[in-house]
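As you look at this complex, bear in mind that one protein chain is not there, while each of the others sits in place.
This part shows chain A:
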Amino acid sequence: MTVYAHVGHWLVSMVYAAPALLLAGALIVSTIRQKRRDAERRAAAAEAGGSPAATAPAPGAPEPPPAAD
């Protein structure tokens, strides 16, 4: 089929799409990692017996004071 006879030509020209593919790949990888981190945080919170909201500090929240002796 003529279409396949031009595959080499297409592949060479696909270099145009590389920036979009790289960016999409980076976005997808970061999304998956974020998802995994969220899942791990939820699992750790469940093990500790509290909700993630109760155990994890809010972003930018001040450090908790040291426990009194």
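One rule holds in what follows: contacts are C-beta pairs under 8 Å (C-beta built on N, C-alpha and C of every residue); 3 or more make two chains touch, one makes a residue touch a chain; residues count from 1.
Heads up, the rule we're going with is that contacts and distances are computed from a predicted model.
Per its UniProt entry, the chain excluded from the display bears the name "Fenitrothion hydrolase", taken from "Fenitrothion hydrolase", "Molybdate transport system permease protein", "2-oxoisovalerate dehydrogenase subunit alpha" or "ABC transporter ATP-binding protein".
In the full complex, chain A touches the omitted chain through residues 1-3, 6, 9-10, 13-21, 23-24, 27-28, 31-32, 35.
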